[in-house]
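Here the structure comes first, spelled out in C-alpha coordinates, and everything after it is commentary.
With one protein chain removed, the remaining protein chains of the complex are shown where they sit.
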Amino acid sequence: MKKVNYLEIEGRSRGFLALLGVLGVIVLAGLSGMYYMEHNGHYVTGMDNQIVWGMPHVFAVFLIVAASGALNVASIGTVFGKAMYKPLGRLSSLLAIALLAGGLMVLVLDLGRPDRLVIAMTYYNFKSIFAWNIILYNGFFAIVIVYLWMMMQASMNKYYRAAGFVAFFWRLILTTGTGSIFGFLVARQGYDAAIMAPMFIIMSFAFGLAIFLLVLMMGYRWTERPLGDEMIRKLKNLLGVFVGAVMYFVLVYHLTNLYATEHHGVEKFILAGDSEHTPIFWFLQILVGGVVPLVILYSKLGASRLWIGLASVLVILGGLAQMYVIIIGGQAYPLDIFPGMEIVNSSFADGNSYHAYTPSMAETLLGISGFAVALLIVTLGVRVLRFMPDSLADKDVDPHHKG
Amino acid sequence: MKYLQKMLVLLSVVLLASTTAFAEVPSPKIPKGNAEQCVEPTQEMRVNHMEYILHQRDETVYKGVRTKQHSFKECINCHTVKDDAGKAVNFKDERHFCNSCHTYAAVKIDCFECHASTPTAKKDGKAHAGINSLIKMTAAESNNNE
Partner (left out) sequence: MSKSEAASNGLSRRKFLGASVAAGASVAPGISLISVANAKPVDQAISDEKRWGMLIDTNKCAKGCSACVDACNTENGLNTGDEQNSRQEQKAQWIRKVDLRDKLTGHEVSLPLMCQHCENPPCVDVCPTGASFKREDGVVLVDKHICIGCRYCMMACPYKARSFIHEELTNQVENTPRGKGTVESCTLCVHRIDEDTNNQRDPACAEACNTEGHKAMIFGDLKDASSDVSKALKQHSSKAIREDLGLNPGIRYRGI
(Lines give C-alpha, C1' and ligand atoms only; values in the text may rest on other atoms or scores of the structure.)
Protein backbone atom coordinates (compact mmCIF):
# COMPACT_ATOMS: atom_id res chain seq x y z
CA MET A 1 0.00 0.00 0.00
CA LYS A 2 1.44 3.34 -0.94
CA LYS A 3 0.80 6.77 0.47
CA VAL A 4 -2.37 8.27 -0.90
CA ASN A 5 -1.76 11.12 -3.28
CA TYR A 6 -4.66 13.53 -3.70
CA LEU A 7 -4.86 15.61 -6.85
CA GLU A 8 -7.19 18.18 -8.34
CA ILE A 9 -8.79 17.07 -11.56
CA GLU A 10 -7.54 18.75 -14.69
CA GLY A 11 -10.84 20.13 -15.77
CA ARG A 12 -9.91 21.19 -19.26
CA SER A 13 -11.62 18.49 -21.20
CA ARG A 14 -14.70 19.13 -23.24
CA GLY A 15 -16.52 16.61 -21.11
CA PHE A 16 -15.80 18.65 -18.00
CA LEU A 17 -17.06 21.85 -19.56
CA ALA A 18 -20.10 20.06 -20.93
CA LEU A 19 -20.86 18.74 -17.45
CA LEU A 20 -20.59 22.22 -15.99
CA GLY A 21 -22.78 23.50 -18.80
CA VAL A 22 -25.50 20.93 -18.26
CA LEU A 23 -25.53 21.43 -14.50
CA GLY A 24 -25.52 25.19 -14.99
CA VAL A 25 -28.53 25.02 -17.27
CA ILE A 26 -30.45 22.92 -14.74
CA VAL A 27 -29.59 25.35 -11.97
CA LEU A 28 -30.74 28.25 -14.13
CA ALA A 29 -33.97 26.46 -14.95
CA GLY A 30 -34.55 25.88 -11.25
CA LEU A 31 -33.84 29.47 -10.41
CA SER A 32 -36.23 30.72 -13.06
CA GLY A 33 -38.81 28.37 -11.62
CA MET A 34 -38.23 29.88 -8.24
CA TYR A 35 -38.33 33.42 -9.60
CA TYR A 36 -41.64 32.66 -11.24
CA MET A 37 -43.00 31.23 -7.99
CA GLU A 38 -41.77 34.02 -5.78
CA HIS A 39 -42.73 36.75 -8.17
CA ASN A 40 -46.31 35.59 -8.58
CA GLY A 41 -46.73 33.92 -5.25
CA HIS A 42 -47.40 30.28 -4.55
CA TYR A 43 -50.67 30.30 -6.46
CA VAL A 44 -48.72 29.20 -9.53
CA THR A 45 -47.70 26.00 -7.76
CA GLY A 46 -49.66 22.87 -6.98
CA MET A 47 -49.47 23.73 -3.30
CA ASP A 48 -52.43 25.13 -1.41
CA ASN A 49 -53.76 25.37 2.11
CA GLN A 50 -54.07 21.59 2.42
CA ILE A 51 -50.89 20.47 0.70
CA VAL A 52 -48.68 23.16 2.11
CA TRP A 53 -45.38 21.46 1.39
CA GLY A 54 -44.93 20.26 -2.16
CA MET A 55 -42.27 19.11 -4.56
CA PRO A 56 -39.54 21.44 -3.27
CA HIS A 57 -39.79 19.81 0.15
CA VAL A 58 -39.66 16.35 -1.39
CA PHE A 59 -36.35 17.17 -3.00
CA ALA A 60 -35.00 19.33 -0.21
CA VAL A 61 -35.65 16.79 2.53
CA PHE A 62 -34.25 14.04 0.33
CA LEU A 63 -31.04 16.00 -0.28
CA ILE A 64 -30.63 16.94 3.36
CA VAL A 65 -31.13 13.36 4.43
CA ALA A 66 -28.75 12.13 1.74
CA ALA A 67 -26.15 14.71 2.79
CA SER A 68 -25.87 13.16 6.18
CA GLY A 69 -25.59 9.72 4.64
CA ALA A 70 -22.92 10.79 2.19
CA LEU A 71 -20.69 11.51 5.14
CA ASN A 72 -21.04 7.91 6.19
CA VAL A 73 -18.16 6.80 4.01
CA ALA A 74 -15.81 9.21 5.74
CA SER A 75 -17.10 8.10 9.12
CA ILE A 76 -16.43 4.45 8.33
CA GLY A 77 -12.84 5.36 7.63
CA THR A 78 -12.36 7.63 10.62
CA VAL A 79 -14.68 6.39 13.32
CA PHE A 80 -14.65 2.70 12.54
CA GLY A 81 -11.01 2.73 11.45
CA LYS A 82 -11.48 0.92 8.15
CA ALA A 83 -8.29 1.79 6.30
CA MET A 84 -9.72 1.25 2.88
CA TYR A 85 -12.34 3.93 3.30
CA LYS A 86 -9.94 6.57 4.50
CA PRO A 87 -8.89 7.81 1.05
CA LEU A 88 -12.59 8.39 0.30
CA GLY A 89 -13.02 10.67 3.31
CA ARG A 90 -12.43 13.94 1.53
CA LEU A 91 -14.76 13.27 -1.36
CA SER A 92 -17.38 11.97 1.02
CA SER A 93 -17.21 15.14 3.11
CA LEU A 94 -17.32 17.37 0.06
CA LEU A 95 -20.37 15.55 -1.24
CA ALA A 96 -22.05 15.85 2.15
CA ILE A 97 -21.60 19.62 2.22
CA ALA A 98 -22.69 19.94 -1.39
CA LEU A 99 -25.87 17.93 -0.91
CA LEU A 100 -26.80 19.86 2.19
CA ALA A 101 -26.22 23.15 0.37
CA GLY A 102 -28.39 21.99 -2.51
CA GLY A 103 -31.16 20.87 -0.20
CA LEU A 104 -31.12 24.00 1.89
CA MET A 105 -31.17 26.19 -1.19
CA VAL A 106 -34.37 24.53 -2.32
CA LEU A 107 -35.88 24.76 1.15
CA VAL A 108 -35.10 28.44 1.47
CA LEU A 109 -36.23 29.37 -2.02
CA ASP A 110 -39.59 27.75 -1.37
CA LEU A 111 -40.27 29.94 1.65
CA GLY A 112 -43.06 32.44 1.32
CA ARG A 113 -40.60 35.19 2.17
CA PRO A 114 -37.10 34.06 1.16
CA ASP A 115 -36.06 37.69 1.50
CA ARG A 116 -36.48 37.26 5.23
CA LEU A 117 -33.71 34.69 5.53
CA VAL A 118 -31.93 37.00 7.94
CA ILE A 119 -34.91 36.71 10.25
CA ALA A 120 -34.67 32.93 10.10
CA MET A 121 -31.06 33.23 11.17
CA THR A 122 -31.59 35.77 13.92
CA TYR A 123 -34.92 34.95 15.53
CA TYR A 124 -35.00 31.55 17.18
CA ASN A 125 -37.82 29.80 18.91
CA PHE A 126 -35.95 27.14 20.79
CA LYS A 127 -39.01 25.00 21.22
CA SER A 128 -39.20 24.55 17.49
CA ILE A 129 -37.56 21.49 16.03
CA PHE A 130 -37.31 23.51 12.84
CA ALA A 131 -35.20 26.14 14.53
CA TRP A 132 -33.00 23.41 15.94
CA ASN A 133 -32.58 22.10 12.45
CA ILE A 134 -31.35 25.47 11.26
CA ILE A 135 -28.70 25.30 13.96
CA LEU A 136 -27.92 21.68 13.14
CA TYR A 137 -27.48 22.50 9.46
CA ASN A 138 -25.19 25.44 10.09
CA GLY A 139 -23.24 23.34 12.55
CA PHE A 140 -22.95 20.55 10.03
CA PHE A 141 -21.32 22.89 7.54
CA ALA A 142 -18.91 24.18 10.12
CA ILE A 143 -17.98 20.79 11.51
CA VAL A 144 -17.51 19.09 8.17
CA ILE A 145 -15.38 21.96 6.93
CA VAL A 146 -13.18 21.66 10.00
CA TYR A 147 -13.10 17.92 9.51
CA LEU A 148 -11.96 18.43 5.92
CA TRP A 149 -9.34 20.87 7.01
CA MET A 150 -7.98 18.36 9.54
CA MET A 151 -7.84 15.79 6.80
CA MET A 152 -6.29 18.02 4.22
CA GLN A 153 -3.65 19.85 6.17
CA ALA A 154 -0.81 17.56 7.22
CA SER A 155 -0.06 19.46 10.40
CA MET A 156 -3.66 19.10 11.56
CA ASN A 157 -3.92 15.39 10.85
CA LYS A 158 -3.55 14.45 14.47
CA TYR A 159 -6.94 15.98 15.29
CA TYR A 160 -8.73 14.41 12.44
CA ARG A 161 -10.04 11.42 14.28
CA ALA A 162 -11.58 13.63 16.91
CA ALA A 163 -13.17 15.81 14.25
CA GLY A 164 -14.44 12.68 12.57
CA PHE A 165 -16.16 11.58 15.75
CA VAL A 166 -17.81 14.95 16.23
CA ALA A 167 -18.99 14.95 12.62
CA PHE A 168 -20.33 11.44 13.01
CA PHE A 169 -22.45 12.22 16.04
CA TRP A 170 -23.54 15.58 14.72
CA ARG A 171 -24.88 14.01 11.61
CA LEU A 172 -26.81 11.38 13.49
CA ILE A 173 -28.46 14.16 15.47
CA LEU A 174 -29.06 16.10 12.29
CA THR A 175 -30.94 13.28 10.63
CA THR A 176 -32.87 12.60 13.80
CA GLY A 177 -33.82 16.26 13.74
CA THR A 178 -34.91 16.10 10.13
CA GLY A 179 -37.00 13.02 10.81
CA SER A 180 -38.51 14.65 13.86
CA ILE A 181 -39.84 17.52 11.75
CA PHE A 182 -42.48 15.04 10.76
CA GLY A 183 -42.52 12.93 13.89
CA PHE A 184 -43.65 15.91 15.97
CA LEU A 185 -46.79 16.56 13.98
CA VAL A 186 -49.16 14.77 16.31
CA ALA A 187 -52.27 15.85 14.53
CA ARG A 188 -51.28 14.20 11.26
CA GLN A 189 -52.14 10.53 11.19
CA GLY A 190 -49.36 9.71 8.75
CA TYR A 191 -46.53 11.19 10.78
CA ASP A 192 -47.40 10.39 14.32
CA ALA A 193 -44.80 7.63 14.77
CA ALA A 194 -41.72 7.41 16.92
CA ILE A 195 -40.05 5.23 14.34
CA MET A 196 -39.82 8.21 11.99
CA ALA A 197 -36.46 9.43 13.29
CA PRO A 198 -34.53 6.14 13.18
CA MET A 199 -36.09 5.41 9.82
CA PHE A 200 -34.72 8.69 8.52
CA ILE A 201 -31.24 7.76 9.72
CA ILE A 202 -31.25 4.49 7.86
CA MET A 203 -32.74 6.18 4.80
CA SER A 204 -29.89 8.66 4.90
CA PHE A 205 -27.35 5.83 4.82
CA ALA A 206 -28.90 4.34 1.71
CA PHE A 207 -29.56 7.54 -0.24
CA GLY A 208 -26.23 9.11 0.63
CA LEU A 209 -24.25 6.05 -0.32
CA ALA A 210 -26.12 5.65 -3.60
CA ILE A 211 -25.22 9.19 -4.60
CA PHE A 212 -21.66 8.73 -3.38
CA LEU A 213 -21.21 5.58 -5.43
CA LEU A 214 -22.43 7.31 -8.55
CA VAL A 215 -20.20 10.33 -8.04
CA LEU A 216 -17.24 8.11 -7.29
CA MET A 217 -17.66 5.86 -10.30
CA MET A 218 -18.35 8.70 -12.71
CA GLY A 219 -15.58 10.84 -11.32
CA TYR A 220 -12.98 8.12 -11.69
CA ARG A 221 -14.21 7.04 -15.04
CA TRP A 222 -14.25 10.51 -16.56
CA THR A 223 -10.83 11.41 -15.14
CA GLU A 224 -9.52 8.00 -16.16
CA ARG A 225 -8.12 7.39 -12.73
CA PRO A 226 -7.94 3.81 -11.48
CA LEU A 227 -10.69 2.63 -9.16
CA GLY A 228 -10.30 -0.87 -7.71
CA ASP A 229 -12.93 -3.59 -7.99
CA GLU A 230 -12.58 -4.51 -4.34
CA MET A 231 -13.46 -0.97 -3.32
CA ILE A 232 -16.57 -1.00 -5.47
CA ARG A 233 -17.53 -4.43 -4.24
CA LYS A 234 -17.37 -3.32 -0.64
CA LEU A 235 -19.40 -0.18 -1.26
CA LYS A 236 -22.08 -1.93 -3.26
CA ASN A 237 -22.49 -4.60 -0.61
CA LEU A 238 -22.87 -1.88 1.95
CA LEU A 239 -25.50 -0.24 -0.23
CA GLY A 240 -27.34 -3.54 -0.37
CA VAL A 241 -27.37 -3.77 3.41
CA PHE A 242 -28.70 -0.23 3.75
CA VAL A 243 -31.41 -0.70 1.14
CA GLY A 244 -32.49 -3.87 2.89
CA ALA A 245 -32.54 -2.07 6.21
CA VAL A 246 -34.72 0.74 4.81
CA MET A 247 -37.19 -1.84 3.57
CA TYR A 248 -37.20 -3.47 6.95
CA PHE A 249 -37.98 -0.17 8.65
CA VAL A 250 -40.73 0.59 6.17
CA LEU A 251 -42.21 -2.80 6.98
CA VAL A 252 -42.08 -2.20 10.72
CA TYR A 253 -43.49 1.28 10.31
CA HIS A 254 -46.54 0.05 8.45
CA LEU A 255 -47.01 -2.97 10.68
CA THR A 256 -47.06 -0.85 13.83
CA ASN A 257 -49.47 1.52 12.14
CA LEU A 258 -51.71 -1.36 11.17
CA TYR A 259 -51.70 -2.43 14.77
CA ALA A 260 -53.15 0.89 15.97
CA THR A 261 -56.77 1.26 14.97
CA GLU A 262 -56.67 5.02 14.60
CA HIS A 263 -54.06 4.65 11.89
CA HIS A 264 -55.98 2.19 9.77
CA GLY A 265 -57.41 4.92 7.63
CA VAL A 266 -54.11 6.39 6.58
CA GLU A 267 -52.62 2.93 6.09
CA LYS A 268 -55.40 1.92 3.78
CA PHE A 269 -54.99 5.22 1.96
CA ILE A 270 -51.29 4.61 1.26
CA LEU A 271 -51.23 0.85 0.83
CA ALA A 272 -54.50 0.22 -0.96
CA GLY A 273 -56.03 3.55 -1.81
CA ASP A 274 -57.07 5.03 -5.10
CA SER A 275 -54.71 8.00 -5.11
CA GLU A 276 -51.35 8.19 -6.87
CA HIS A 277 -49.67 7.38 -3.57
CA THR A 278 -50.49 3.71 -3.69
CA PRO A 279 -48.78 2.97 -7.02
CA ILE A 280 -45.93 5.30 -6.11
CA PHE A 281 -45.46 3.38 -2.90
CA TRP A 282 -45.65 -0.13 -4.31
CA PHE A 283 -44.13 0.42 -7.70
CA LEU A 284 -41.54 3.18 -7.22
CA GLN A 285 -40.60 3.00 -3.58
CA ILE A 286 -40.78 -0.75 -2.95
CA LEU A 287 -40.18 -2.34 -6.33
CA VAL A 288 -37.98 0.11 -8.22
CA GLY A 289 -36.26 1.58 -5.19
CA GLY A 290 -35.93 -1.56 -3.08
CA VAL A 291 -36.47 -4.97 -4.60
CA VAL A 292 -34.82 -4.36 -7.98
CA PRO A 293 -31.66 -2.76 -6.55
CA LEU A 294 -31.35 -5.59 -4.04
CA VAL A 295 -31.61 -8.16 -6.82
CA ILE A 296 -29.02 -6.32 -8.89
CA LEU A 297 -26.60 -5.80 -6.05
CA TYR A 298 -26.70 -9.36 -4.77
CA SER A 299 -26.90 -11.21 -8.07
CA LYS A 300 -24.27 -11.70 -10.72
CA LEU A 301 -25.25 -8.36 -12.17
CA GLY A 302 -23.63 -6.78 -9.14
CA ALA A 303 -20.24 -7.47 -10.64
CA SER A 304 -20.80 -4.93 -13.36
CA ARG A 305 -20.27 -1.25 -12.62
CA LEU A 306 -22.93 -0.30 -15.09
CA TRP A 307 -25.48 -2.34 -13.13
CA ILE A 308 -24.25 -1.01 -9.83
CA GLY A 309 -24.68 2.48 -11.23
CA LEU A 310 -28.19 1.61 -12.34
CA ALA A 311 -29.00 0.18 -8.94
CA SER A 312 -27.80 3.41 -7.33
CA VAL A 313 -30.00 5.48 -9.64
CA LEU A 314 -32.96 3.29 -8.73
CA VAL A 315 -32.26 3.70 -5.02
CA ILE A 316 -32.32 7.47 -5.52
CA LEU A 317 -35.57 7.30 -7.47
CA GLY A 318 -37.08 5.06 -4.84
CA GLY A 319 -35.91 7.46 -2.17
CA LEU A 320 -37.60 10.38 -3.86
CA ALA A 321 -40.74 8.28 -4.16
CA GLN A 322 -40.55 7.49 -0.47
CA MET A 323 -40.21 11.18 0.36
CA TYR A 324 -43.17 11.92 -1.87
CA VAL A 325 -45.34 9.38 -0.14
CA ILE A 326 -44.27 10.55 3.31
CA ILE A 327 -44.49 14.29 2.68
CA ILE A 328 -47.29 14.64 0.14
CA GLY A 329 -49.17 11.49 1.09
CA GLY A 330 -49.10 12.47 4.73
CA GLN A 331 -50.79 15.77 3.89
CA ALA A 332 -53.14 14.37 1.27
CA TYR A 333 -54.81 12.18 3.82
CA PRO A 334 -57.50 14.36 5.40
CA LEU A 335 -57.04 15.51 8.98
CA ASP A 336 -59.34 13.78 11.39
CA ILE A 337 -60.76 16.89 12.96
CA PHE A 338 -63.98 15.29 14.11
CA PRO A 339 -63.35 11.67 15.04
CA GLY A 340 -66.45 9.58 14.65
CA MET A 341 -68.14 12.20 12.51
CA GLU A 342 -68.68 12.31 8.83
CA ILE A 343 -68.18 15.65 7.16
CA VAL A 344 -71.19 16.36 5.03
CA ASN A 345 -70.28 19.77 3.82
CA SER A 346 -67.46 22.24 4.24
CA SER A 347 -66.35 25.36 2.48
CA PHE A 348 -62.72 24.47 3.05
CA ALA A 349 -62.33 21.00 1.58
CA ASP A 350 -62.56 19.11 4.84
CA GLY A 351 -64.24 16.23 3.06
CA ASN A 352 -63.50 12.63 3.79
CA SER A 353 -61.64 12.06 0.54
CA TYR A 354 -57.96 12.79 0.05
CA HIS A 355 -56.50 16.02 -1.29
CA ALA A 356 -55.13 15.97 -4.79
CA TYR A 357 -51.82 17.56 -5.61
CA THR A 358 -50.54 18.36 -9.08
CA PRO A 359 -47.03 19.68 -8.95
CA SER A 360 -46.26 22.52 -11.31
CA MET A 361 -43.25 22.63 -13.58
CA ALA A 362 -41.74 25.52 -11.63
CA GLU A 363 -41.70 23.82 -8.26
CA THR A 364 -40.41 20.55 -9.70
CA LEU A 365 -37.60 22.34 -11.52
CA LEU A 366 -36.69 24.12 -8.33
CA GLY A 367 -36.48 20.77 -6.58
CA ILE A 368 -34.36 19.15 -9.27
CA SER A 369 -32.01 22.09 -9.34
CA GLY A 370 -31.03 21.22 -5.79
CA PHE A 371 -29.32 18.14 -7.20
CA ALA A 372 -27.62 20.22 -9.87
CA VAL A 373 -26.33 22.70 -7.31
CA ALA A 374 -24.89 19.87 -5.24
CA LEU A 375 -23.18 18.28 -8.21
CA LEU A 376 -21.92 21.64 -9.39
CA ILE A 377 -20.29 22.23 -6.02
CA VAL A 378 -18.69 18.79 -6.14
CA THR A 379 -17.46 19.27 -9.72
CA LEU A 380 -15.94 22.64 -9.00
CA GLY A 381 -14.63 21.42 -5.64
CA VAL A 382 -12.63 18.56 -7.07
CA ARG A 383 -11.37 20.90 -9.76
CA VAL A 384 -9.83 23.45 -7.41
CA LEU A 385 -8.91 21.42 -4.35
CA ARG A 386 -7.38 18.04 -3.69
CA PHE A 387 -10.32 15.85 -2.87
CA MET A 388 -9.75 12.85 -5.11
CA PRO A 389 -6.86 10.42 -4.72
CA ASP A 390 -5.06 9.99 -8.04
CA SER A 391 -5.53 6.27 -7.67
CA LEU A 392 -8.01 4.12 -5.84
CA ALA A 393 -6.65 0.94 -7.37
CA ASP A 394 -6.90 -1.94 -4.92
CA LYS A 395 -3.15 -2.33 -4.72
CA ASP A 396 -2.84 1.30 -3.65
CA VAL A 397 -5.53 1.45 -0.99
CA ASP A 398 -6.40 -2.04 0.21
CA PRO A 399 -4.19 -3.16 3.10
CA HIS A 400 -5.21 -6.77 2.46
CA HIS A 401 -4.54 -6.66 -1.24
CA LYS A 402 -2.46 -9.55 -2.47
CA GLY A 403 -0.46 -9.69 -5.64
CA MET B 1 -22.31 54.05 13.30
CA LYS B 2 -25.80 53.28 12.12
CA TYR B 3 -26.95 56.54 13.58
CA LEU B 4 -24.21 58.43 11.79
CA GLN B 5 -25.18 56.79 8.53
CA LYS B 6 -28.78 57.65 9.12
CA MET B 7 -27.91 61.24 9.88
CA LEU B 8 -25.86 61.52 6.73
CA VAL B 9 -28.58 60.15 4.52
CA LEU B 10 -31.14 62.38 6.08
CA LEU B 11 -28.94 65.39 6.09
CA SER B 12 -28.42 65.08 2.39
CA VAL B 13 -32.14 64.57 1.81
CA VAL B 14 -32.99 67.63 3.83
CA LEU B 15 -30.23 69.73 2.33
CA LEU B 16 -31.23 68.85 -1.17
CA ALA B 17 -34.83 69.52 -0.39
CA SER B 18 -34.05 72.96 0.93
CA THR B 19 -31.95 73.90 -2.05
CA THR B 20 -34.63 73.05 -4.58
CA ALA B 21 -35.31 76.67 -5.20
CA PHE B 22 -31.77 77.36 -6.27
CA ALA B 23 -30.55 74.27 -7.97
CA GLU B 24 -31.66 72.02 -10.77
CA VAL B 25 -30.85 68.84 -8.87
CA PRO B 26 -33.73 66.41 -8.60
CA SER B 27 -35.10 66.44 -5.10
CA PRO B 28 -37.97 64.84 -3.28
CA LYS B 29 -41.18 66.73 -2.99
CA ILE B 30 -42.24 65.65 0.45
CA PRO B 31 -45.89 66.39 0.91
CA LYS B 32 -46.93 67.94 4.18
CA GLY B 33 -49.25 66.05 6.46
CA ASN B 34 -52.88 67.13 6.64
CA ALA B 35 -52.49 68.94 9.91
CA GLU B 36 -50.28 71.57 11.34
CA GLN B 37 -47.94 69.34 13.22
CA CYS B 38 -46.62 65.86 13.13
CA VAL B 39 -46.88 63.61 16.16
CA GLU B 40 -43.35 64.49 17.11
CA PRO B 41 -41.26 67.48 16.05
CA THR B 42 -40.68 67.39 12.33
CA GLN B 43 -36.93 67.16 12.63
CA GLU B 44 -37.22 64.28 15.06
CA MET B 45 -39.60 62.49 12.72
CA ARG B 46 -37.32 62.95 9.76
CA VAL B 47 -34.52 61.20 11.55
CA ASN B 48 -36.32 58.73 13.72
CA HIS B 49 -39.73 57.94 12.29
CA MET B 50 -38.79 54.28 11.88
CA GLU B 51 -37.95 53.96 15.55
CA TYR B 52 -41.39 55.16 16.49
CA ILE B 53 -43.32 52.94 14.14
CA LEU B 54 -41.20 49.87 14.75
CA HIS B 55 -41.57 50.34 18.48
CA GLN B 56 -45.30 50.85 18.09
CA ARG B 57 -45.47 47.74 15.96
CA ASP B 58 -44.20 45.48 18.72
CA GLU B 59 -46.26 47.24 21.36
CA THR B 60 -49.41 46.64 19.35
CA VAL B 61 -48.73 43.17 18.05
CA TYR B 62 -47.45 41.64 21.28
CA LYS B 63 -49.01 43.75 23.98
CA GLY B 64 -52.23 44.86 22.37
CA VAL B 65 -51.41 48.51 22.97
CA ARG B 66 -53.62 50.55 20.66
CA THR B 67 -52.58 54.12 21.27
CA LYS B 68 -53.08 56.44 18.35
CA GLN B 69 -50.12 58.73 18.60
CA HIS B 70 -47.57 56.53 16.89
CA SER B 71 -50.00 54.19 15.22
CA PHE B 72 -49.19 53.32 11.69
CA LYS B 73 -52.79 53.74 10.65
CA GLU B 74 -52.70 57.30 11.87
CA CYS B 75 -49.53 58.10 9.93
CA ILE B 76 -51.35 56.96 6.83
CA ASN B 77 -54.56 58.78 7.73
CA CYS B 78 -52.86 62.10 8.24
CA HIS B 79 -50.23 61.84 5.56
CA THR B 80 -52.71 61.15 2.78
CA VAL B 81 -51.82 62.67 -0.54
CA LYS B 82 -54.66 63.20 -2.99
CA ASP B 83 -54.32 63.02 -6.74
CA ASP B 84 -55.95 65.48 -9.11
CA ALA B 85 -59.21 63.60 -8.92
CA GLY B 86 -59.17 63.96 -5.15
CA LYS B 87 -58.48 60.29 -4.54
CA ALA B 88 -55.81 59.25 -2.07
CA VAL B 89 -52.76 57.86 -3.85
CA ASN B 90 -51.29 54.53 -2.76
CA PHE B 91 -47.71 53.58 -2.09
CA LYS B 92 -47.06 52.64 -5.71
CA ASP B 93 -47.56 56.28 -6.65
CA GLU B 94 -44.41 58.35 -6.33
CA ARG B 95 -46.39 61.14 -4.71
CA HIS B 96 -47.28 58.94 -1.73
CA PHE B 97 -45.84 60.50 1.41
CA CYS B 98 -43.65 57.58 2.41
CA ASN B 99 -42.69 56.77 -1.14
CA SER B 100 -41.75 60.32 -2.08
CA CYS B 101 -38.88 60.27 0.30
CA HIS B 102 -37.96 56.62 0.25
CA THR B 103 -37.56 56.44 -3.50
CA TYR B 104 -35.29 59.40 -3.20
CA ALA B 105 -33.28 58.00 -0.32
CA ALA B 106 -33.30 54.57 -1.97
CA VAL B 107 -34.52 52.91 1.22
CA LYS B 108 -36.80 49.99 0.51
CA ILE B 109 -39.59 49.14 2.89
CA ASP B 110 -42.02 46.24 2.57
CA CYS B 111 -44.66 47.56 4.94
CA PHE B 112 -47.18 48.27 2.21
CA GLU B 113 -47.19 44.75 0.90
CA CYS B 114 -49.54 44.23 3.82
CA HIS B 115 -50.52 47.54 5.32
CA ALA B 116 -53.03 49.72 3.55
CA SER B 117 -51.24 52.76 2.22
CA THR B 118 -54.41 54.81 2.00
CA PRO B 119 -57.00 55.39 4.69
CA THR B 120 -59.87 52.94 4.77
CA ALA B 121 -63.28 54.54 4.49
CA LYS B 122 -64.84 54.67 7.94
CA LYS B 123 -68.32 53.75 8.90
CA ASP B 124 -68.39 55.00 12.46
CA GLY B 125 -66.32 58.00 13.24
CA LYS B 126 -66.25 57.57 16.97
CA ALA B 127 -64.00 54.59 17.24
CA HIS B 128 -61.61 56.14 14.83
CA ALA B 129 -61.35 59.68 16.01
CA GLY B 130 -57.67 59.88 15.28
CA ILE B 131 -54.94 62.11 16.56
CA ASN B 132 -55.65 64.30 13.57
CA SER B 133 -59.07 65.34 14.74
CA LEU B 134 -57.74 65.37 18.23
CA ILE B 135 -55.16 67.97 17.42
CA LYS B 136 -57.70 70.00 15.50
CA MET B 137 -60.00 69.79 18.44
CA THR B 138 -57.37 70.76 20.94
CA ALA B 139 -56.35 73.58 18.70
CA ALA B 140 -59.93 74.79 18.47
CA GLU B 141 -60.31 74.57 22.21
CA SER B 142 -57.19 76.50 22.94
CA ASN B 143 -58.21 79.15 20.44
CA ASN B 144 -61.50 79.50 22.23
CA ASN B 145 -59.73 79.74 25.52
CA GLU B 146 -57.38 82.45 24.44
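Going by the order they are written in, the chains are A and B; count residues from 1 in each one.
Please note the rule applied: a residue touches a chain if its C-beta (ideal position, glycine included) is under 8 Å from a C-beta of that chain, and two chains touch if they have at least 3 such contacts.
Note that the structure is a prediction, hence the values are computed from the model and not measured.
Among A:5, A:128 or A:153, the one in contact with the hidden chain is A:128. Residues of chain B that touch the chain left out of the display are 37, 39-41, 44, 51-52, 55, 57, 59, 61-70, 73, 76, 90, 110, 113-116, 119-120, 126-127, 129, 131, 134-135, 137-142, 144-146. The set of chain A residues touching the chain not shown comprises 38, 40-44, 47-50, 52-53, 111-114, 116-117, 119-120, 123-125, 127-131, 133-134, 181, 184-188, 331, 335, 337-350, 355.
Quick note on the criterion: only the chains that are shown with their structure count from here on.
With each centre defined as the average position of its C-alpha atoms, the distance from chain A to chain B rounds to 50 Å.
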